[in-house]
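This report refers to the structure that appears directly beneath it.
Every protein chain of the complex appears in place save one, which is left out.
Up next, chain A:
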Amino acid sequence: MILAMDTSTDVLSVSLHNGQEIIEEYSSKNKNKHSTRLMPAIDRIMKEAKVTPQDLTKIVVGMGPGSYTGVRIALSTAKTMAWTLNIPVVGVSSLRALSLQAAGDDYVCSFLDARRGLVYAGLYDKAGNEVLPEVNILMDEWLEKLAALNKQVTFVSPDLDKFQSLIGEHLGDRALYKPNGHHLMRAGLLAEVGKDFGPTDPHLLVPNYLRLVEAEAKWLEKQKADQHDR
């Protein structure tokens, strides 16, 4: 029995997957309550399915990018459960999981608002391979890259409203959008993509932040500048 979880966005999502299909899934959009609600949500779906922690065979976790704090809540929970129950853990990019909402389309771009015009973004082909590496980038710049590919791209994002007109400016009718209801993170899809992945050592699984800590970035910049001055 596979347990999957993601708290990298405003949506908290947990799911149980028996290897063939999703048997339980619970999602809730309630920002900032992930810390208090994740463990009770897991407890609830496991009770529903009459599954005990000892019945779990694998844990799949959305490793970000997204809210730093949110990503760490799921990661800490998943790493600890996998380590202490002695079962494999798999980290899946939360962007990749999100892109599954448009599975079957040729090119799928999933993205999350990262504020100040920036996004976390990924682009995948039909088989789920990364066409461009996941990045933290200005949406303007990202869309230019997509336009240069000259392909039809399906967009999936909980923050689509905020960027839809900008996407239109760059891609025109080469941009496709999934209907409402297909833009939120779902742990069931996370389990689907993660169930066949090879495991990571739980000690070594780290979040996919896609961004340095601001203080660290500034410090590195200063080191570079100092080296120039010398």
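One rule holds for everything that comes next: a residue touches a chain if its C-beta (ideal position, glycine included) is under 8 Å from a C-beta of that chain, and two chains touch if they have at least 3 such contacts; residues count from 1.
Keep in mind that, in the parts below, contacts and distances are computed from a predicted model.
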Task: Chain not present in the shown complex, as UniProt names it (candidates "Succinate--CoA ligase [ADP-forming] subunit beta", "MoaD family protein", "tRNA N6-adenosine threonylcarbamoyltransferase" or "Sarcosine oxidase subunit gamma") - done: "tRNA N6-adenosine threonylcarbamoyltransferase"
- [ ] Check each of A:Asn18, A:Ser76 or A:Asn136 against the chain that is not shown and name the one that touches it.
- [x] A:Ser76
Task: Residue touching the undisplayed chain, where the options are A:Glu48, A:Asp125, A:Asp161 or A:Glu216 - done: A:Glu216
TODO: Determine and list the chain A residues touching the chain excluded from the picture.
DONE: 35-40, 42-43, 53, 68-69, 72-73, 75-81, 83-85, 202-203, 206-207, 209, 213-216, 219
